[in-house]
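All protein chains of the complex are present and in place, except for one that has been dropped.
And now, subunit A:
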Amino acid sequence: MASRGGTSRRVPENEGAITYVQCDGLAVMKIVKHCHEESCSNMEVAQGALLGLVVENRLEITNCFPFPKHDEAMDEEEYQLDMMRRLRRVNVDHFHVGWYQSADVGNFLSQSLLESQYHYQTSIEESVVVIYDTKKSARGFLTLKAYRLTPQAIAMYKENDYTPEALRNLKIGYESLFVEVPIVIRNSPLTNIMMSEISEMIPEEEGSKFLDLGTASVLEGQLRSLMERVDELNQEAIKFNRYQQLVVRQQQDKHRWLLKRAQENAARAVKDEPPLPDEDVNKLFKPHPVPPRLNPMIVAGQINTYSQHISQFCSQSLAKLYLTQALQNAKDGKQNN
C-alpha cells in the first residue's frame, strides 16, 4: 500500500521531520492488551509511554509500557524513570518517543490531550501520540493512528491566546490542529517464525468478527454522541453570536454618545460656554471579553472525527450487505434452476 507522504509538505522547515512511524509487532500487541484490559474493567482511558528511537525520517517504536492509573499516592515521574531504568538493564531502547492513549471511536481530541502533547512535543522534538480505538478494534478492525501537533497549534498554545484574531493570524482551524503520521508495522524474522508457529494453534475462523452484519447498536451509539457534540457546538455558536450582537450594540451606543457630545459642544460654543471635557469613551463603554475559541474548535474537531468514522462504518456495512445479497441471489438462482 502506498504510504501517505502528504504530511511531509506540511513541515518543510523542520529538517528532522518524521514522515512515518514504524511500530514493532511487540509494541502493537502490548498496546492492544493494555487498552483492552482497561476497557473491560473500567471506562477510563488507558495511557502509556512509547519507547524507541529516531532513524532518518522515521520514528521507530520498539517497546512500550503502561502508566498506572492516576493516584495521589504514586509519583508518576518516578514510576516512569524507574521503569525506563529497568528496561535499559535488559537492553530495551530507553528513549522516550511519545505516548499512547485509548479512545472510544477514535475520539481523542480534548483539552488535556492538547496540553499533554504540547508538553511532550516541546521537550522531545519528534514525539507522537498514538491513539488506539477500543470499540472499533473490539469489532474487528485494528485501528492505530499516530498524531503530531502542527507548528501552528504549538504556536497557538504557547501564546495561550484563543481569540478569533489570533486564530486567524495563525490560519488555524479544527482541521489543522493535528497532523496524522502514517504507521507501518514491522516484525523481525524471528518474530515472523514465532507467528507462523502460533497461527497453527489458532483456528482459521477466529478474528472474523468484523464480518458481523449488525449495525444498529453501533450506529445508535455513534449518532447519539454526535448529537451531543452538535448540541455543544450549537451552545458555543450561540454564545459567540450573543457576543457579536453585544459588540454591535455597543458600537451603536458609542456612536450615539459621541454624536450627542458633539451636538452639546456645538450648542455650548454658540452660547460662548466652555466645551464639556472630553471623557474617555472606552471607560464608559467597557469592551466585552471575547469568548475563547478553543472549545468550539475542539468540539468541531470531535464532530469531524465522528462523522468520518460514521461514513467509514456505513461504507463497510454496505459492502457486507452487498456480499450477503450476492450469496442469497446465488442460493435463489440455484433453487430456481
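The rule we apply is simple: a residue touches a chain if its C-beta (ideal position, glycine included) is under 8 Å from a C-beta of that chain, and two chains touch if they have at least 3 such contacts; residues count from 1.
Simple rule for what comes next: contacts and distances are computed from a predicted model.
J.: Of the options "Eukaryotic translation initiation factor 3 subunit F", "DNA replication complex GINS protein PSF2", "Rhodanese- sulfurtransferase" or "AP-1 complex subunit gamma", which is the UniProt protein name for the chain that has been left out of view?
T.: The correct option from "Eukaryotic translation initiation factor 3 subunit F", "DNA replication complex GINS protein PSF2", "Rhodanese- sulfurtransferase" or "AP-1 complex subunit gamma" is "Eukaryotic translation initiation factor 3 subunit F", the UniProt name of the unshown chain.
J.: With the missing chain put back, one of A:F67, A:F108, A:Y147 or A:F178 would touch it. Which one?
T.: The single option touching the absent chain is A:F67.
J.: Return the single residue from A:F240, A:W257 or A:F285 that touches the missing chain.
T.: Only one listed residue reaches the unshown chain, and that is A:F240.
J.: Which of these, A:Q22, A:N57, A:N265 or A:N295, touches the one chain of the complex that we don't see?
T.: A:Q22
J.: Please identify, in ascending order, the residues of subunit A that touch the omitted chain?
T.: On the side of subunit A, residues 1, 3, 22, 24-26, 28-30, 32-37, 62-63, 66-69, 74, 79, 82-83, 86, 89-92, 137-138, 140-145, 164-165, 167-168, 173-175, 182-199, 201-202, 206-211, 215, 219, 223, 226, 230, 233, 237, 240, 244, 247, 293, 296, 300, 303-304, 306-308, 310-321, 323-325, 327-328, 331-332 touch the unshown chain.
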